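One protein chain is absent from this view; the other protein chains keep their places.
Each chain carries a letter (A and B) given by its place in the written order, and its residues are counted from 1.
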Amino acid sequence: MGQSVLILFAIFVPILFGVCILAKPGFKTRKSLIATATVGLVVTTILSFAILYIGDMQLELFAIGENMNIYFHADKMGCIFMTIVTIVLPLVGIYAFEYMGHYEQEQRFFGFYLMVYGVLLALSYAGNIVTFYLFYEMMSIFSMPLVFHFRTKEAVMAGLKYLFYSLTGAYCVLFGIYFLNQYTTTLDFTAGGTLDMSKVAGNEGLLLIVAMCMIVGFGVKAGMIPLHAWLPNAHPIAPAPASAALSSIIVKMGVFGVMRVVYYLFGAEFLRGTWVQYTWITLTLITVFLGSMLAYREKVFKKRLAYSTVSQVSYILFGMALLHPQALTGSLLHILFHAVIKSALFMSAGAIIYKCGVERVDEMRGIGKKMPKIMWCYTLCSLALIGIPPASGFISKWYLATGSLATELPVISWLGPVILLISALLTAGYLLPIAIDGFFPGPEFDYANLEKKDPTKQMLVPIMILAALAVLLGVFPNSFVDYMGELVQLLF
Amino acid sequence: MNQYWILVAILLPIVGGISVRFLPYKKTWEMYVFLEAIMITTSLIVWGLILGGPTEVFHVVHFFNDLSISFKIDGMTMVFAGLVSILWPLATLYGFEYMEQHDRQETFFMFYSIAYGVTLGIAFASDMLSMYFFYELLTLSTVPLVMHTLKREAILASRKYLYYSLGGAAFALMGMVFLMVYGDTLEFTLGGVLSADKVVGHENMLLWIYLFAFLGFGVKAAIFPVSEWLPTAGVAPTPVTALLHAVAVVKAGVFAIIRLTYYSFGTEFLRGSWVQNVVMALAMFTAVYGCSRAVKESHIKRRLAYSTVSNLSYIIFGVTIMTPMGLVGALCHLVCHAVMKICSFMCAGAFMHQTGKKYVFDMDGLGWKMPIVFCTLTLSGMGLMGVPGLAGFVSKWNLAAAAVDSKNPMAYFGVVCLLISALLTAIYMISIAMRAFFPPWGFDREAIAGSTDPGWKMCLPIMLCALFTILLGLFSSPLVDFFRDVAAGIY
Partner (left out) sequence: MIAILIYLMVFMPMTGALVSYLIGRKNKTARDYFVAGLTILEFVFAALLVAADVGHEGTLVYVPEVCGMGLTFTVDGFRVLYAAIACFMWMCTSVFSKEYFAHYRNRNRYYLFQLLTLGATAGIFLSADLYTTFIFFEVMSISSYVWVAHDETAPSMRAAATYLAVAIIGGLTLLMGLFLLYNQTGTLLIGELYEACQGKNVYAACLCMLVGFGAKAGAFPLQIWLPKAHPVAPAPASALLSGILTKTGIFGVLVISCQILLHDAAWGAFILVIGLITMFLGALLAVFSIDFKRTLACSSVSQIGFILVGVGMQGLLGAHNEIAIRGTVLHMVNHSLFKLVLFMAAGVIYMNIHKLDLNDIRGFGRKKPLLKFIYLMGALGIGGIPLWSGYISKTLLHESMVEYIHEIEGGHILNSIFSLHTMEIFEWIFLISGGMTIAYMLKLYVAVFVEKNKDAAVQEKYDGMKKYMNPVSAIVLTACATIFPIFGTLPYATMDVMADMSEGFMGWDHAGHSVDYFTWVNLKGSVISIIIGVILYFGVVRTLLMKKQADGSRDYANRWWKYFDLEDYFYRPVLLKFLPTVCAAVCLVIDRLVDGVVVILRKTIYKDSLIYKEMDEGNTVTYALGSLFNRGAAVLNKTVWRSMPRMTDYRHRFALKYASFKENFGFIERSLSYGLILFCLGLCAVLIYLLVAAFV
């Protein structure tokens, strides 16, 4: 019992830190605020690594209602998401200490940031769908202030739009939970699904509709087609660390939700070959193409990265929709890689925008000369995202495509990889020109009064770590691939 | 405690109310203490009756053959009387501070406590006739409350309220008459009173009569075609709207519908018939219609009134599923909604009392100036939205569980309507919270410079209700088990 209390601490320490940062009327100096926030981050990271080290832990908190109990279970799948959260969020936090220094109301930012950190950990430990839903909704509410931090008119509107889209998604999921409550043996996540076949016998049609609702519901947070419009709207307005955390982690929680529902409640066998799988695959493929095409046409830098998130996260969903071990390994890998890469990209975007004050892409000529270190990290990350072999994006694309071809679905098995590759081409189309204009500004670029604008160490080190990670994960991915391989075996 | 205590419980507030009006008081706080004492003693008596009271029927007045005004304590009474007896003293305490600005307080509090006694009468009524008697009395005692400010719009509103209620009562009377003819007795018995041999040829006609009776009682429960009076009744002072139009009057309507459906016509007779579909459709439409109108309103009390309209039809939707689980869901939402809605109405009232403004767009930045009021308002808003961990989630869970369990495809669509209106609730409640706490820069600060939190008399009930919302949200299993016993007929 002693160990499992660790989960409780790992979740409620950051939330408590966040609350006390928010509640405290004012910090004497900025240093004390940063100190408290760092202590919060560090303690939570240590706790979560301890949990990761100890492994399979369970904690039964209490029961709200008849079979609605708050139950935490750090299983293998949860550990993957927990690792991403504990890698990316502290780094973004360190970056934010420097970045937010130049904007006001940062106390509110760090308060909500730590609370979101705690809630994300809780989400990755959630043992049953009700606990997951509880923290899923709390995550929407706590992360909203991060979006409208600058409190301009359109920031507030974007925050509201973000919340209402997430709530629509949450209510679709709730609709699904009501039916699952009736037709499954237990609401706890068990590999391979918990459908009670005796009750399900008569009404498969109904349950398929329910499954579709839940996928679309969680898909909202993952930026899938029908309800993705909040993502390109929220990112340009949110401060860079917030959009980095938002697009690399919080979007992944939508993906995590879909993963939990499809593989841990319905079970892959139930959905294989049904119209749900086909619609889901078509939706993801449309999103993949749509995201990269709109990113290709978008001129505002952070909005372009936002559309790119829309398309990249649908890679992951596509891998999951195929219900095939290989493809699922590919999507799990892509979750890890995309989280690392996209947070680095957003942080570098934030550094560029903050230091050089350029919003639009076509104003970025010669930025490679002004900010060489940032642009080197940016180029490495974009190569990784495009999927140029030595870097990490290639590995996940490889598994996704081979998995898709192995499923032998009539058209989709080859159309999927084609669309993935077209989207990779478009990714090159919207990421590389920035690097090219940056490093090859042309002869008339005045090298004379060029002054280096690289940001301070605190902003630079996290980006460099993540960029290095993006490449190293690509060169030595096998420890992760094996870990995910054996995890995937459980599910099929 | 023997039966007579029921009479005492009903008559004490009525007599106390009248005495408040006519006894000479030097200072108003003496009147407040006296009235609050009456309220609290009545509530204690009611709880005494609930916990240890007699269960057999207690006939007070006999008319010809077997018609009589009689009382009995069964499961439903416990729920309704318990709820009302907890909230009424709180609302009165709230009313004391609110009414300081208004004149003619004695008449106001007279009718206010009379309404309390009458509502208890409805709760304890053991047969359709006595319930109908107190049902009519309730209308009469609440009309002067709505008309209290004697402004032109208050008079128009009370007139509309009177017309609607009397019209509804007429339809309800029709239902009662047919029950007398076709039922064995008017006594409320779980599972219905219709005698099989009398009903054999006239099923269809009886279904029509049930529909009319449903619409009759539906007036007070603000079903779609007849719900217009509730928003206009928003002009009444907040203690009235908070207690009567969120808890007592409208819940009496729903209480009557439950009595009509489960305890008079009987769900076996009604389930599966076209009436069930019509009634459920009405409830579902009202749920979405109420929320849609609420999103459009910018007058804070009209917005909350429309929200009541929609939440009431959640309860009615639960009732129209016509299964024991449906009743559990309905009762659960009846209690949870009462607590949440009275809390939000009181916060709105506090806002209007402190700032004198009525509209949502006047609320910019007030969140940091009146923290208690707006934090509880946000909390009750979140509860109404169905955020897990608060009362709303539990009641929605039980309603949906009943709908899913009933295997009726219409009920599945009902769950969809429930969630759509939950989303709309989120929209109009969160926008209030956002305006209060995070208005966009550039709102004028001096407009709200002066406002602060109201006195303890207002803050205490608000915070208590907020506490109930959280407690109901986290530890609702004992309450839900009690409702299951009520639905199974143990009490």
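Throughout what follows, contacts are C-beta pairs under 8 Å (C-beta built on N, C-alpha and C of every residue); 3 or more make two chains touch, one makes a residue touch a chain.
Everything numeric here is computed off the predicted structure, so don't read it as measured data.
Shown chains touched by the hidden one, complex as a whole: A, B. Contact with the chain not shown here comes from a single listed residue; of A:Leu425, A:Leu450 or A:Leu490, that residue is A:Leu425.
From the set A:Phe27, A:Phe150, A:Tyr278 or A:Trp398, the residue in touch with the chain omitted from the display is A:Trp398, counting the whole complex. In the complete complex, the hidden chain is touched by one of B:Lys198, B:Lys296 or B:Arg445, namely B:Lys296. In the full complex, subunit A touches the omitted chain through residues 225-229, 232, 286, 289-290, 293-294, 296-297, 383, 386, 388-390, 394-395, 397-398, 401-402, 405-406, 414, 417-418, 421-422, 424-425, 428, 432, 436, 440-443, 474-478, 481. Within the entire complex, the positions of subunit B that touch the omitted partner chain are 152-153, 292-293, 295-299, 302, 359.
Everything that follows uses one rule, which is that only the chains that are shown with their structure count from here on.
Per-chain CA centroids place subunit A at a distance of 44 Å from subunit B.
Residues 62-66, 68, 130, 133-134, 137, 141, 145, 148, 151-153, 155-156, 159-160, 163-164, 167-168, 171-172, 174-175, 178-179, 181-182, 206 of subunit A are the ones touching subunit B in the complex. Within the complex formed with subunit A, the subunit B residues making contact are 385-389, 393-394, 396-398, 400-401, 403-405, 412, 415-416, 419-420, 422-423, 426-427, 430-431, 434, 438-441, 473-477, 480.
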